[in-house]
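Not every chain is included here, but those present sit where they belong.
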Amino acid sequence: MRSSVIVFPGSNCDRDIAMALEKLQFKNQMVWHKETKLPKSDLIVIPGGFSYGDYLRSGAIAGKSLIINEVIKSANSGCLILGICNGFQILTETGLLKGTLLRNKNLKFINKDIYINVMNNKTNFSNKYKKNQVLKINIAHNEGNYFTDSKHLDELKKENLIVFKYCDEKGNINENSNPNGSLENIAGILNKKKNILGMMPHPERMVEEIISNKDGVNLFSSLLN
Amino acid sequence: MKLILVKQYHLNLKKNKLKFSVTVTLKKDVLDPQGKVVQNTLLNMGIDSLQNIRQGKYFEIEIDENDDLFAKKKVDDMCKKLLVNLIIEDYKINQIK
Amino acid sequence: MKITDKIIEKHGLKIEEFENIKKLLKREPNLLELGIFSAMWNEHCSYKSSKIHLKKLPIKGKQVIQGPGENAGVIDVGDDDAIIFKIESHNHPSYIEPYQGAATGVGGILRDVFTMGARPIALLNSIHFGSPKHSKTKSLLNGVVSGIGGYGNCIGIPTVAGETKFNETYNENILVNAMAVGHAKKDKIFYSKAKGLNKSVVYVGSKTGRDGIHGASMASAEFDENSDEKKPTVQVGDPFTEKLLMEACLELMKDNSIISIQDMGAAGLTSSSVEMASKGNLGIEIELDKVPCREENMTPYEMMLSESQERMLIILEDGKEQEAKKIFDKWDLDFVVIGKTTKTNNLTLKYNNKIEGEIPIDALSSKAPIYNRKWIKKKPSKKQINLKDLKKIKIEDALIKILSSPNHSNKSWITNQYDQSVMCDTVQKSGSDAAIIRIHNKDKAIAVSVDSSANYCKSHPITGGKQIVSENWRNLVTVGAKPLAITNCLNFGNPENEEIMGEFAECLEGIKEACEYLDYPVVSGNVSFYNGTNNKNIHPTPVIGGVGLIKKLNKPLDHKFKNENNILLLIGKTFGHLEQSCFLKENFSIDEGMPPEINLLNEKNNGETLLKLIDKNLILSSHDISSGGLITALSEMSISSGCGAKIQKPKKLMNLLKYFFGEDQARYVVEINANNLSKVENILKDNDIYYDNIGYTQEEYLEIEGELKISTKDLFKINNEWYNSY
């Protein structure tokens, strides 16, 4: 499977995601944001980091870059797109995903291992997980507080577009297990066509036992499935 | 009759809700990394008549006081004590009428 | 412009120093030249009060590739790998504007490391605040922590370790020390020494503004009560630009086009150009019209003294300009040839084709003043604390007091604000004795830790100096790393005060002795004097940052208890030294007497033997014993694991408070599998190590036979409350 990782000035998880993809046998390429053509890819990843310093609003400026037009085109033709952390923020700024990511409720940057619950395992991105499997996974963000209007929220629920929700070790989804104030504990969502996933947690940080755990591996192997 | 009286009494006691806006900007000479990036992006987007853009903060404050001047003083207090970083920022208070 | 006494004073120069300048120049300097002298001759850049003492530090060892004298120190970690690291202070700016002060502190130290060709792989910090009750402490703490995180998180380098302390002595003068650690290939290290005539001197990075003009002088001046009002132009950090600058520099470094490279830190363009020229024994000519400026009408004086961040100076090989410029264009950074190297041995500054200033380089470097300041020895305190004179206290109450105190509370409120995992090589995050960072794509790792003990240093500087080096060494040992070398940040008061100068000289003596004995050389560092207000000086606070090597990375060793029914050994001898202990300070507000004695022989022997045990996979968890003594160490092992322990009372007759809270040095608690006991004991005996079998791990409760029983959950709560309710 061919993957492309888009690199913006200020991206800083680009190397990490590339390592994870290569570990799992993706044929990966890095694509600099000023490029106007995307290499042929089955998966496009928009990595985490602080594109353009998070200035103005996180993701806003990257959302206006040249390469984004190509990403949008690919998305419309069905290519799989994965946005992690800042990548999720960029996807909402481009409109590929609806809603937005507000400041964390406690107004602080949060870096922690937290738990997420796999709400939907019938997606390109999660088919190797069990439904309601609990994953321990790292978050690191200032703006991860997902918000959307009630109409869209209804749609997310009805169409089963919420893939991950924050939970506790046992899988309980409630206010106490919500690290950043996200609407209904949402940690990751799909677009209506289900080819785009945006998520705040970092699966690429969870692919090696010695560093953390391997809870992120199945996200990538789902894509290979 | 009684009702009306009570209402008036209440009105007298009730302070006014005064409304202020505060704009906070970086002092001249202080590096504005954010403004720089935004400006470049707008220029790249083809808005070439843009000369300069500076970004700051904005507050809308409602306060329960009678006296305009006193209220403004209070807002000034908030600015000095919390809202503004006087080392690198300037601010302006405006009453919204 | 006539240079008056007032102007001289404003530049932080003494009249004698001005006379000296006139002699060196053989004329009176103009204002631009005076500004340059003041920047280069101030304490921060010239090390005029510290130099003769720093010379005594051991800086050699077969692990050392580059000792002090460059932007950062470089050590050999085997194969073709080198580790480059340094610590630096940003105390005064952080007190004035905590967010930006701390942020630019991180930015500055990162540049020192990637200037040398290293990709930064870890950030550490040591931060000291005043009493939590002091009106400013809370906002300073908030600002500093978010500033450190703001910069490191954005640039994408994990902040993995540090220390946070509170003490009244820092009420008006906080300390913010930042350390950066980078990795490079041994044959790809870049130095600042200029070479060759007529080479292009290139300015890269951000534009120059009027930031922090005279920041370097500010760092060398005492505060007075007006400094709140002074509002100097503070530097604002731009981590985004630094990230671009870092990537651009590392990209350029892949090629062979750089002769020398130097970041613009304190005293900006001045110190960077002078340093490069002076090391290369050359002159340098700068055309100031070419300097990229952010503001209109900037004067040569302002350009030379600006401390705008995120800038570098590079000397390029002939004909490499085009290629190099392409890289910086790609990253949207300025790249301008602003001058050349010359054979004049002068710093020559031109503006509009006119020479605006010309100073012999050596007048700014080797001929800068050096002072052998007077100092007095500290008299050892005779004060002994007799427990019988104090109010009776239960072990449990004393322990709770310690664990819930600001200094001993769990720091996750802070560390959760730092991205510790980015780069995917953090094997062990903060919370243990040392953090562990894997060398990318290899199965070896380094361990890093920063440490200080201002109370010990205040009460007896030589002992204190030895102690911080030893404690730092121990912290690396406990995670199974062989300690290799240190960097140090020496935060002291006013060196013109003989007592303070004595603290400095004697702390250094202690550091020297310990480093020599432990083969733990100093490869880089920084001195920060004038930490104080109105003649109230801070306690002497040298901070040690150490790096150790884990040759073969297995499961990382930490201080979490692993399982029930494992045996706990206490390595090292317990005497029950309570003077200067946290027990007396937290429970009785007593801070008199001598710090615990350092026996370097035991220190080395105990540590090296523990390393052998770890090597043989015989240790399940280990923790060094420091502030708070044995029971505090055991509590920390319980809290982090949720597993408890049952501890026996000492067999020898010793006061229990002394036994459990004493801060005797060179001690460790280790957890071992009962089946391995005899193996471990044999090794300990073979190496003449004193040890006690003190008990075993058990479910849920930390317990001392008949004295204390407290659940790990409660301990956790006690240890985690303070920050969250502050």
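In this document, chain identifiers A, B and C correspond to the written order of the chains, with residue numbering beginning at 1 in each.
Please note the rule applied: contacts are C-beta pairs under 8 Å (C-beta built on N, C-alpha and C of every residue); 3 or more make two chains touch, one makes a residue touch a chain.
Please read these numbers as outputs of a predicted model, since none were measured by experiment.
Visitor: Each kind of chain is drawn once; how many of each are in the full complex?
Guide: A x1, B x2, C x1
In this section, only the chains that are shown with their structure count from here on.
Visitor: Can you work out the whole-Å distance between the CA centroids of chain A and chain C?
Guide: Going by mean C-alpha positions, chain A sits 36 Å from chain C.
Visitor: Rounded to the nearest whole Å, what is the centre-to-centre distance of chain B and chain C, using the mean of the C-alpha atoms as each centre?
Guide: 41
Visitor: What are the residues of chain A that contact at least two other chains?
Guide: 52-53, 55
Visitor: List, in ascending order, every residue of chain C touching at least 2 other chains.
Guide: Correct list: 238, 240-241, 332.
Visitor: Show me the residue ranges of chain C that touch chain B in the complex, using the header's touch definition.
Guide: Per the touch definition, chain C meets chain B at residues 96-97, 100, 206, 209-211, 231, 233-236, 238, 240-241, 294-295, 308-309, 332.
Visitor: Mind pulling up the chain A residues that touch chain B in the complex?
Guide: 52-53, 55-56, 61, 64
Visitor: Quick one: which bits of chain C touch chain A in the complex? Just the residue numbers, please.
Guide: Contact set of chain C toward chain A: 146, 149-150, 153-156, 238-241, 243-244, 330-332, 415-427, 438, 553, 555-556.
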